[in-house]
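Handing you this structure, nothing more for now.
All protein chains but one are shown at their positions in the complex.
After this line comes subunit A, so read on.
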Amino acid sequence: MNRRRNERALVRPHVVTGGRARPTRNVFDLVTLLTATGDLPRTGLSPEKLRIVELCQGGALSVVEISGHLRLPVGLTKVLLSDLVDSGHLVTRAPAPAARLSKARILQEVLDGLRASL
């Protein structure tokens, strides 16, 4: 039952984020989608940020998948992602405003997709 305690990271999260507990922006949902831009130099990135950029180089993933794949706590991941969007290494992937779906339309698409998967 001590699994969580034993799995604690060796490096304290505040060291990784340079002392900050909160991201510079508060726009990340757990399922915000991100990809790497790929054309910026990676020199100077911390090892954790480098791992994120390398992971996101392959395609789009959600915030929570990045956290899960890299075994980083979600809160910490958000701080790092926020920095990486600020520095231009990552971009969020969102629908063009004109293509943004209404809630009813989204629910209908979810319903149709689930029925099709039966």
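Annotations
Just so it is clear, a residue touches a chain if its C-beta (ideal position, glycine included) is under 8 Å from a C-beta of that chain, and two chains touch if they have at least 3 such contacts; residues count from 1.
Here, contacts and distances are computed from a predicted model.
A chain of the complex is left out here; the name its UniProt entry carries, from "Fe-S cluster assembly protein SufD", "Cytochrome c-type biogenesis protein CcmE", "ABC transporter related" or "ATP/GTP-binding protein", is "ATP/GTP-binding protein". Residues 1, 3-4, 13, 29-33, 38, 51, 54-55, 57-62, 64-65, 67-70, 73-76, 93-95, 99, 101, 103-104, 106-118 of subunit A touch the missing chain (whole complex, contact as defined above).
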